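This is the structure I have questions about; it appears just below.
Heads up, one of the protein chains got dropped from this complex, but the rest are sitting where they should.
Chains: A, B and C, in written order; residue numbering restarts at 1 for each.
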């Protein structure tokens, strides 16, 4: 099953849609375009059919178990979409007068408050449009804090070797240098190595806890003291918040700033790559630097925007308007439906599912990267031994899982575990689904030992088989051209 | 690709949805149920995933060309659904005060008017919930008309042998006897045979024009005169209105009553079997008998319902409320978007597509049932010769087409053409799609002659292969049982 | 050209292939005297943006009053997932599943629907849907007459507490075939059992609604046993939500009802001004060959793999024509899909919670309204989620006054049941909680001119 390109439905002059009849424009000729852009010439039916068919070529949460580690692929409730798309919300211009937006702004205000509670922080700004932009905001605030105190030489950001790529990339974007610290064999940070690199040049450290290795960093208090004593600040990458909601909080662990991936923990959809939201929360120290706009409230004036005028030390704006407002509405609906108890159950059951799946896979003969540790909401399996025995790699497992009707876990991340799978089931999957997944993994493992070549042939049942990535990069074909 | 039953996602006590917290009921114990009904115990994610997957097992207009004759499978514009599902329309109670429904009722009123224009009738009632119920209303009105004139012995309804099954079935439901009249080799009615059966016992005749054979009944004026002269009335089955919109109209042809399948001509969705709408229109004679409720209007009172009080001779109500209101809204939106010109284009292009496809298939070696005739919006191909030569039947062709990515045309209807396919492309399909269909048909034909057995194996690429219908009827398995 | 993809080049090429010179030539078989001048009265086309604006304006103009009307249509909460999935193109734009291999999605949904309905009603076989509750009742009467082998009567005994409009629709649909409805009278809002005892056995079937149109609970065990003792089939008209709590028709009396039918709207279908709703019908295995409508069965394919297909089609019009069990063809398929998804989400537990809330809220509503002087319960009977109240003044003007204040106060029973006097039927589903009930009571006390 594949589908031709929309450009191939071509028939000169056909169009899919009749806009409101055009008036006569008034534009000087020398500004005008001479050629026609290469847009499709397809009917509305063609377009609907084409994109409906294309959609069917995807795996998604709504069709498949999707245990992609670090991505928290939980169920995205349909009602969140429904309510975020209420016509009045969709019709609201971002620069509309605040008296025409009190309902919308109250919602954002309450979302800020709920996130303050969940992270243990003092104040929240919802404006970052994804985790990476939240990180940018965080590190920019850290820099602004040091600069505001005249402490202008702090340019180093420390990250563990297990860190997500956005952490070091963010540090660079903020003009900082990255210092990597290794992880110990037990999955915790090598604190001696950390001690060695912390100093007056330290702007801060970026951590996620539980880490990307699926374990809780037990020395976090010590790390916090170490970094704080050296004058640095602690940044919390909130991608893994699902594991600790209501159990502990970045604030309790000593972090100064945190971003939350609403598109992970708070169930806004991934949309095949976004949009997300990377709301940032800060402790008292960083509060003046919070990015604008965010929502303030007073009993007289109602809800209004924090701006350059009200927040002169702010790091400023991160987007033209208010970030991914529609994503925020979805997260709000989800959080209100959970309530305080439901939020705690998220961590209870995501961790239950991860530990159950980990134990079952171990029973099925898989090697855990950190067998002595509890899983957080995710865990790492290493296939090194299987690869050594059979040649079947983590990539081969991933492809074979597709044929079994499961999306693959995250592969080859974190970088420090060879042939690894980072597996995150999330709380919204049932035991039955987890059992079926174990079954599939065990089958593939068996097949690897029985007939490794067969596994390497996978996938066989997908719309395409393995793609030639080298050719894709060497002979880039990035746009379709009229022939 | 198949999917387990929703009951198999079972886990006692699991539920998919948390309703508003229940209050304490107050019901005497002896009215209460003791057992639990066998409803699923699945989570919301399970349910979403299950039915999303099931949906993918279907062919549909939105995914496939669907040239099902007599069914007018044209594109169902998404905007019609969107606007019919505006929250206020959905929230309206059918018995709500009319002052809270003027917008809704104006819409129905205008729809009645547009259908009057399209059918050439005097008055329209939108209340029938499908074509067959429109037929029931029509024949019931014919009976009421004769009865009201004291002409109580007319109990025969004449139908052509090519008629759709609902026509004779309706006559029976109305307590009439069915008299069948044969079709001539040229596709028109055998008018001599008709003459022989018309008489004082004739209540009326049910016709569709163009007929289910895909040709326009040229003697319609003569037939009308014949039946009218005998004191009978003419019923128009509007399933094929797509072919004549704006060219001619039942009113112009002499019909006294007509139903319109809004789910065919006016593009409301079929929904895998309904809901539809079989709005009925009548000429002056039958106007007093029109089923209630329909919408009336006066400048003082606005829009209001016609009821038993305003229409004492009405055949009465056909449903608890106002028929399939939501379907009516969809048809209204569609018709307003077409406008008068667009409606005429519907017949222009549906007939163009049918004639083009007919000619192309003939060129590809297929035998037309009525080669001397123009196609209307559909046409009949007979595979008799191919079946004789190769054993490959119309059923085999149908299944083979599925493997080629096309829904099959209607097979074995009308009953009088052996091994027939009734093919209706509709105006919303492009020439490219028609050409691709011809290509597939030609391929299958070739394969029938080359390797008939291979065709008889089809389908191979569907979720299931040919199903055992005999077993289904002999050992009925109509509900799942807990094992 | 909305929804027509043809370019000028396409038209030229296609006409050439056909061998005609113009589109109009394709209509040459239509005699000239039948041709009409066009459809100018339909008016000009609107763009999608324009029609959207128009419809939004009309919808908004109608407002969203607070509704306490039931009377056959109930305002339950519909989870967002239900119609999001039901309106996926693959369900929405498919035809009746004639090509089973290309319609397994729709077919399996219907099989699941049948299973759920059979289980809810405690009976054996459900069909794939009928138009609505009223026509389902009419079809049940027709079916009973066909199916009753021991009693060739063409009369059906019907409770006066059964929906008046259902009785009206059925009367109209039965009339042509000479079948008549005989009324079983009312006693304190329920069937008069004494009157029943005095009747003879000349009925093809007995039909009772549970809960009744007046909201009351009928003595269905007693009536069912009476029917069977008198060679009549028993037809139960039931509300599916109530079946999560109430004894199902299959368990009525010693042998259960023979046919259950009703309106499926409460199962995830919005009020939507009256439709599309969904009639359902379920029956005992013994009478299935007289069942109208489509039925899906599970079978196997030639490889032995399970699959689904339309079955027992010899009952239907496209096969049996004038001898079919009904003329029904298109039914309410998409609504059945939505109802199936709704029931799957709810499960027995969720549906029971909804039913309990409805009952509790209606209790609170009755308490709040009867606290006003001039409002009293009309009957001394238990009720499910609808109750009749007797007012000290005519109902019509009260409802008008309430409506002006944005409250739809209930259904006026005085036209259909003049013997009950000024009686108002009210309903509070699970979506009408304390806040709404207070609001109603407060507006009502305004209208009655008393302090709340």
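Just so it is clear, contacts are C-beta pairs under 8 Å (C-beta built on N, C-alpha and C of every residue); 3 or more make two chains touch, one makes a residue touch a chain.
Note that the structure is a prediction, hence the values are computed from the model and not measured.
Asks: Which of the displayed chains are touched by the chain that has been omitted?
Replies: Answer for the hidden chain's contacts among shown chains: A, B, C.
Asks: Could you tell me which of B:3, B:46 or B:403 touches the chain that is not displayed?
Replies: Candidates B:3, B:46 or B:403; residue touching the omitted chain: B:46.
Asks: Decide which residue listed in A:296, A:352 or A:416 touches the omitted chain of the complex.
Replies: A:352
Asks: One chain is left out of this view; which of A:197, A:402, A:416 or A:436 touches it in the full complex?
Replies: Counting the whole complex, the residue in contact with the absent chain is A:402.
Asks: Applying the definition given at the start, please give the residues of subunit B touching the unseen chain.
Replies: Here the touching residues of subunit B are 11-14, 17-21, 42-46, 48, 52, 77-79, 81-83, 87.
Asks: Residues on subunit C that touch the omitted chain in the whole complex?
Replies: Answer for subunit C: residues 47-49, 52, 77, 79-80, 88, 430-431 touch the chain left out.
The criterion applied here is as follows: only the chains that are shown with their structure count from here on.
Asks: If we define chain centres by averaging CA atoms, which chain lands farthest from subunit C? Would you check?
Replies: Using the mean of the C-alpha atoms as each chain's centre, the farthest one from subunit C is A.
Asks: In whole angstrom, what separates the CA-based centres of subunit B and subunit C?
Replies: Distance between chain centres: 20 Å.
Asks: Any chance you could list the residues of subunit B touching two or more other chains?
Replies: 14, 44, 48, 52, 56, 61-64, 75, 77, 428-431
Asks: Where in subunit C do residues touch two or more of the other chains?
Replies: Where subunit C meets two or more other chains at a single residue, that happens at 1-6, 10, 45, 47-48, 56, 79, 81, 85, 89-90.
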